[in-house]
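A single protein chain has been omitted; all remaining protein chains appear in their positions.
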Amino acid sequence: MTAIMSHQLKIVYFAWVRERLGRDQDNIDCPENVETVGQLLEFIRSEDVAYEDVFADIEKLRFALDQDFVGLDAAIDTAKELAIFPPVTGG
Amino acid sequence: MTAIMSHQLKIVYFAWVRERLGRDQDNIDCPENVETVGQLLEFIRSEDVAYEDVFADIEKLRFALDQDFVGLDAAIDTAKELAIFPPVTGG
Amino acid sequence: MISITVQENDFDSGGEINRLSALGGGAISSFVGQVRGDEQLQALELEHYPAMTENALQKIADKASQQWVMHGITIIHRVGRLQVGEQIVLVCTCSDHRQAAIAACSYIMDQLKTVAPFWKKEIFQDGTENWVKERQSDLDAAKSW
Partner (left out) sequence: MISITVQENDFDSGGEINRLSALGGGAISSFVGQVRGDEQLQALELEHYPAMTENALQKIADKASQQWVMHGITIIHRVGRLQVGEQIVLVCTCSDHRQAAIAACSYIMDQLKTVAPFWKKEIFQDGTENWVKERQSDLDAAKSW
């Protein structure tokens, strides 16, 4: 057996990230060599040019892995859900 | 005419000052040579021994002249009402 | 809009908040003080100096208005006999910004504790009474502004 190891990851989008992408989630196969949030962003940008515009200014994005805020260097590990959104503005 | 100049002053008491004196106000003739709140206290203590106990620890008393907080050295001048009470404890 | 009330009756904190909300400031801060059931306490007797009280509270509210841009300030302080659990005081402030609303509310409470002519007498279940003493922490808080 030489199957490439991967795991299913749900990506959810909020606010203008959701609006610009035109959808609120994606389900992707996360290849084993994609280890961090930053690497995952690179991977999905390479898969679909639609992400280029939205993810152009990465400074404006925030991330949560399984509902916890994380940075770009966070390990995806066995996480099930990555959220991508602008800085929060509640209250 | 050699009448001694004086002016009517109402003294009002609150909280334990009122309770210990057993009344909530006095009306006194304030002699002209009594110029400050401190001097007035001395004057009324000399007039009535009932004040001795209540005014013994002057540090524990606060004063308002015509409804404004004042210290012992405040000039009574033409004030109409002196209030004597413990430190406030509202809220 | 400054509203100052000294009354025996209870008050409706939500109604007062809604009244200030209607001014449209966006940020409404409020504080409610009530009779805490310490030890064997049964009630508080709240005494005040009627000729001076509202004026003293007005001055505090005026100073808050000078320090922060406010849409409205409401102060309600009860007097008379208040049982454990009853509300004593409400301070409610409305501003465009939450920091201003919260700071003004906190400032007003701190000043009220040290310059508004109210006195509290504790009445215990065994019938004994005690005039509450001023607290150094309240004096310090009032001076901190």
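Order of writing sets the labels: A, B and C. Residues in every chain begin at 1.
Here is the rule we go by: contacts are C-beta pairs under 8 Å (C-beta built on N, C-alpha and C of every residue); 3 or more make two chains touch, one makes a residue touch a chain.
In this text the structure is predicted, and so the values were computed from the model without any measurement.
Remark: the absent chain touches shown chains A, C in the intact complex. Summary of contacts with the chain left out: across C:Ser3, C:Gln34 or C:Ser65, the touching residue is C:Gln34.
Note on the undisplayed chain: of the listed residues C:Asn18, C:Gln40, C:Gln67 or C:Asn130, the one touching it is C:Asn18. On the side of subunit A, touch with the chain left out of the figure occurs at residues 12, 14-16, 64, 67, 69, 81, 83, 85-91.
The omitted chain makes contact with subunit C at the following residues, 12-15, 17-18, 21-22, 24-37, 84-85, 87, 96, 98-99, 101-102, 105-106, 109, 141.
Just so it is clear, only the chains that are shown with their structure count from here on.
When C-beta pairs in contact are tallied for every pair of chains, the largest tally goes to B-C. Among all residues of subunit C, none touch two or more other chains.
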